[in-house]
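Quick notes on the structure that follows.
Right, chain A next:
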Amino acid sequence: MKKKKGKKKKKKTLLGRGEAIMSGSTVIFYLLAAITLVSALLAVTTRMIFRAAIYLLFALIGIAGIYFWLQYEFIAAVQIIVYVGGIVVLIIFSIFLTQQAGEQLPKQKLGRQLFAALASFCGLALVMLQLAQHAFVETGNKAIEPTVANIGTQMLGVEEGGYSLPFEVVSMLLLAALIGCIVIALKSKPETE
Partner candidate 1 sequence: MIEPGLYHMLFISTTLFFIGVYGFFTRRNLVTMLMSVELILNSVNLNFIAFNKYLWYDNE
Partner candidate 2 sequence: MFIVKYIKEVFGGLKSLLVGMRRTGYYFTHHKEIITEQYPDNRDTLVMADRFKGEVILLHDENNEHACTGCTACELACPNATIKIVTKFDITPEGKKKKAIDKFVYHLELCTMCNLCIVACPTDAIKMAQTFEHSVFNRADLTKILNKPDSKIREGIE
């Protein structure tokens, strides 16, 4: 209900420059972007491990909000289910089982921090430079409407552009994981003489 976008009635340019109108949808986008980036930064810098997990959660929800903003609702919902309902809960459980409440992570060496910051900054600058120098061209292909029905047919389609084979490969992986779980969970037979 919160994050919805006003109709986009502007002309489509890849970098929507030129229009400096502050519409509600633009404000919401910048808000979501700020939430995502700030909480991601906090997640990697905070020294309280549980807070790091919570900041990670906010970053992931922020990304889901950006998907909502792009009107890709199905992908946004899947993002929340998979990352929030699955992975963050998994991380929190591993924190519960391995860490002490109220303890802080050890402080990192300054040299390592500087090196990491420098490396990531250089990488960021490199990618940004590349982005600025090279333009993206539209393919002109028709986009598939990201509705649930279209995603479903595409995922199981066997004709051109269908993703049946990768889908099956991934399901094999899942099956292997399930069988592995059962094997691990099975009780070993009591040793009878």
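Inclusion criterion for the candidates: all candidates are chains of the complex that A comes from, given by their letters.
Keep in mind that, in the parts below, a contact is a pair of C-beta atoms (placed from the backbone, for glycine too) under 8 Å apart; a residue touches a chain by one contact, two chains touch by 3 or more; residues count from 1.
Owing to the predicted nature of the structure, the values given are computational and were not obtained by experimental measurement.
Note on chain A: across 1 or 2, the candidate touching it in the complex is 1; the others do not touch it there.
By the touch rule above, chain A contacts candidate 1 in their complex via residues 10, 12-17, 19-23, 26-27, 29-30, 33, 36-37, 40-41, 43-45, 49, 52-53, 56, 59-60, 63, 66-67, 70, 72, 75, 79, 83, 87, 91, 94-95, 98-99, 105-106, 108, 112-113, 115-117, 119-121, 123-124, 127-128, 131, 136-139, 141-143, 145-146.
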